[in-house]
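Here we show just some of the chains, and they stay where they sit in the whole.
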Amino acid sequence: MMKNLKVPIIIVNYKTYSEGTGKKAIMLSRIAEEVSLETGVNISVAPQLADLASVCDAVSIPVFAQHIDPIFPGNSTGHVLLESVKEAGAVGTLINHSERRLKLCDIEIIIARARESGMVSVVCTNNAAVSEAAAALKPDIVSLEPPELIGTGIPVSKSKPEVVTQTVTLVKHVNPCVLTLCGAGITKGEDVAAALKLGTRGVLVASGIVKAKDPRKVLMEFSVAINESL
Amino acid sequence: MMKNLKVPIIIVNYKTYSEGTGKKAIMLSRIAEEVSLETGVNISVAPQLADLASVCDAVSIPVFAQHIDPIFPGNSTGHVLLESVKEAGAVGTLINHSERRLKLCDIEIIIARARESGMVSVVCTNNAAVSEAAAALKPDIVSLEPPELIGTGIPVSKSKPEVVTQTVTLVKHVNPCVLTLCGAGITKGEDVAAALKLGTRGVLVASGIVKAKDPRKVLMEFSVAINESL
């Protein structure tokens, strides 16, 4: 699947922020695309489902769904079908975000469906043990995000480096093909640089970009940090 | 809210059917629009979330979301924000479909949010008692769908007329402003006519249209039945 995605990468999760909804989702995605083109750094965005198709139409950077359900075509009113987000243009999906935790058996189904459909699977996890378990399900990416740091501005890569390192090690041990990202509290270029130094292949970031006064400036700072780390 | 919606009405729920996903969702919506224009009957569609914006762009008939979450702008990754479906062009939302049942307190929040935002709220229910409870929450529409009949081709309006009548009566008693629809097993014009005769203001239909060999023909039959009932 990873032919659809290059690392190191910055994935920007729009959550349900007003600043990342509707027309603002498209504007923000254009900014992300511009920074990516300017710096050569891989930047990807994960808008809300109702904005997915418009964002995919508007930009050429890879776009993720924030969630899909463990379902097949049929009778699942109000659920998110892999085929629908794929046809809308998404290259992959976040899975099990801390704000959308899933059952173990459902995560397995979603990862397997993504694999069969050529979509990138990014499983979010809360600690090293859960990351190891998630890696056993063979997703493309595990993204460690200690929930207690999300939205705090206290970067996981600097405040819990040992958890990041342990996660990178355990994930690699279970399955060397699975990459590790990290997120939570990432607001500065140095947080991104620290994340890469710990062995991750990028960051999953939300408020640090979406709610920034100047998202372009922060994305640029992140991208420079990545380029300097290479 | 009902300025956005006229009755009697046919609401077509696309569920997660392949026949109602992606480009097929747009084609089906165009058919619905054509039949509506030809017959003057109000027809509305409820595509999947990833198709919502494209469908709203493609047609001028009212479009519903299949579900929204009881959330506000902010930290709700993977959930459905009212503001996002409204900006995509939806006039309202299904709530508590039998395949997406919700907590009582969440239904209340969603209805209240819809009301404040000028969106039409259609709460699905499974029997007369639950319909009465739902009506107390002041949605625009209650839609009775006995789950055991969904997808069976056994029409609720003919096999359980007394439940439909009782629902219409209880809903009206709790709140005379709340309209009642019914659904489940509706596949023929006579099922629609029977539904109107029992006091409902239309039908919520899914497989009967979406999985029909010739959706246009069935929609036309439904519309003729409505026009003959007026």
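Letters are used for the chains, namely A and B, taken in the order the chains are written, and counting of residues starts over at 1 for each.
Note that in this section contacts are C-beta pairs under 8 Å (C-beta built on N, C-alpha and C of every residue); 3 or more make two chains touch, one makes a residue touch a chain.
These numbers were taken from a predicted model, which means no experiment stands behind them.
Q: Of how many identical copies is the complete assembly built, when 2 are given in place?
A: Result for the total copy count in the complex: 4.
To be clear about the criterion, only the chains that are shown with their structure count from here on.
Q: Quick check: superposing chain A onto chain B on C-alpha atoms, how many degrees is the rotation, to the nearest 5?
A: In short, 180 degrees.
Q: Within the complex, which stretch of chain A touches chain B?
A: 13, 15-18, 21-23, 46, 48-54, 65-67, 71, 73-81, 83-85, 87-88, 94, 97-100, 150-151, 206
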